[in-house]
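First the structure, which I've put down as structure tokens, then a few questions once you've had a look.
Just one protein chain is left out here, and the rest sit where they should.
Chain IDs A and B follow the sequence of writing; residue 1 opens each chain.
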Amino acid sequence: MQFWIIQILNSLALGGLLFLLSSGFSLIFGLQRIANLTHGAFFMLGAYIGASLLREHIPGIDFWLAALIAGLLVALLGGLLERLVLRRLAGNPLGQVLVTLGVAFIISDACLMIWGGDPIPVPTPQAIARPLIVGKLAFPTYRLVVVGIAFAVAAGLYVLLEKTRLGAMIRAGVDDMQIARAVGIRVSVLFTCVFCLGAGIAGAAGVLGGPIFSAYPGLDADMLPLALIVVILGGVGSLVGAFIGSFVIGAIYTFGSTLFPDVAYFILFLPMIVVIAYRPEGLFGRSRA
Amino acid sequence: MIRLPLVFALAALIALPAYAGEFYVNLASQVLIAAIVAMSLNLLVGYGGLTSLGHASFVGFAAYVYAWLTTRLGAGNGVASVSALAATTGLACVFGLVALRATGLAFLMITLAFSQILWGLAYRWASVTNGDNGLSGITRLAPFGMSLDSAAGFYWMTLGVSLVAFLAIAAFAGSAFGATLRGVRDEPRRMAALGYNIRLIRWITFVYAGFWAAVAGLLYVNYNKYIHPSSLSIANSAEGLLGVIAGGSGTLGGPIAGAALITVLKNYSSAYVERWNMLLGFVFLAIVLVVPEGIVPGLQRLSAHWGVRKQ
Partner (left out) sequence: MTTPALDIQNLFKKFGGLPATRDVTMRVEVGERRLILGPNGAGKTTLFNQITGDIAPTSGSIRLFGLEITGLPPSRRAHLGIARTYQIITLFQKDTLEHNVMLALLGLSRRRYDMFRSLASMPQMREKARRALGQVGLDQLGQRKVSELSYGEKRRLEIALALAQEPKLLLLDEPMAGLSTNERATVRNLIASIPRSTTLVMIEHDMDSALSLVDKVTLLHYGQVLVDGDRESAVAAPQTREVYLGL
């Protein structure tokens, strides 16, 4: 029983982290039609920034602040990328994708150069380091917290999109860019905001994932395809799709890795294939007629 | 119509080992292998309008199948080669069926996801692929008993295979089918209304491109006598894509030039630059931002632009 609790929480935590990662990706793609292949690198960079901040034991900087700082720094980087580079390639979606890939390579090698090849562990925040004991079962507290944060962010994004003006503008832009411009929505500012938001969430998520994965070279290459599969499965531009897809993939990957370690990666294939075969636009995506 | 410059170039290529040292002969072999990958990828990218980030997975998969059959099962080189080609083509059939349900960026993401899955499999299914250690101990094939262990011998075989590949791919691209492929790239709706089966045309191209990537994979594994999961990485697919774009996807010869450039750059830069991926990333940025249509057409455009400004 204990084994299953651990597995379930692991899979939920992974699902939560994947949601944080893929929600940004999905928003950016839905709004700007940019497949931001730098997203995995944003996650990794955030993890490294958080890890090195915590390593220095700077007084006043605790785990949560480190996550926030990492998120802000990565958001800033994302904003620069969007404004200085991606903006120039407007109307050239292939070029934008290739550029984000190039930047991903640059970031990942830069991380290797700065932080070296050994994984840097990220300590679990003290306050929640001890497991939650209920009866005879122990629940890894940190993982519960991660899931909680993912739900909170999901709720926050939902409120943002459905209840605020900014959200309305984003939804308008996703639906029809021309009309959105025509009614006066400052599309340019909107693009940068969304890109920064997506990047920032990914960066903070990197730190949140730190106690589980640590920061290591190749983290970007491990996370990006999972995010892609989530987005393909759930449907691009759909937050609900990203939410459900993340937990599905989280579960498949975790249980697959435990039960069939050799071919876990391959098992991830299957739901994606099944979904694409029947609904190329993903479970919740809008079909582009 | 035989053009004299081409004849000279061909003669120079054939005679290469006579005047160039072993390092250059080996480099030439690498360039030719990269060129086959680039040409096959360009069928998808340039002619089909389908950008794939998973092409290296066909190269690597063929290499792995060949390596596994010869080192683990002790199969003969001929049997292993044919099996590798068949298996990879089969893989391309399946990948294509799924990936081509989408187009554009969705297609790109699916090919990327597929290729990462294959890479992940190569790393983790250690019982078959030997994981991070890769598969080694491969001996080069020896057609008709002729040894290809020498740089020159291998080079000549590679040259021969490359020429066949180039001719086949060029014929495909220039054929009636190739014309329909380009039509599908440019105006898919119109083509459907004219009676063309868009998905079938794209799928056939995908499989054909995958087949030639497999051929390159066989050459690759015989050249290195070793295969490692990193050959299936996104970085490798990206390199191939960069070669196509750098050379210019609009022409037949562009990708060959681009592949040559990237291969030479990679070989020489390793002496000065430790981080190839970072350099690759910067080259990507430079090319996409400055000369997106390819280096040669791009330089022509830029020099015309500067020439006009001077006046």
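FYI, contacts are C-beta pairs under 8 Å (C-beta built on N, C-alpha and C of every residue); 3 or more make two chains touch, one makes a residue touch a chain.
Because the structure is predicted, anything quoted here is derived from the model rather than measured.
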| item | value |
| --- | --- |
| Chain not shown, its touching partners among those shown | B |
| Given B:G104, B:G183 or B:G298, the one touching the chain that is not displayed | B:G183 |
| Of B:N197, B:S270 or B:Q300, the residue in touch with the unshown chain | B:N197 |
| Residues of chain B in contact with the chain not shown | 171-172, 174-180, 183, 186-187, 189-198 |
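Going forward, only the chains that are shown with their structure count from here on.
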| item | value |
| --- | --- |
| Gap in Å, rounded to a whole number, between the CA centres of chain B and chain A | 32 |
| Contacting residues of chain A [partner chain B, same complex] | 29, 33, 35, 37, 85, 88-89, 92-95, 97-99, 101-106, 108-110, 112-113, 221, 224-225, 228-229, 231-232, 236, 261-266, 268-269, 272-273, 276-277, 280 |
| Chain A contact footprint on chain B (complex, rising order) | 51, 53, 98, 101-102, 104-106, 108-110, 112-114, 116-117, 120-121, 124-128, 233-235, 238, 241-242, 245, 275, 277-278, 280-285, 288-289, 292 |
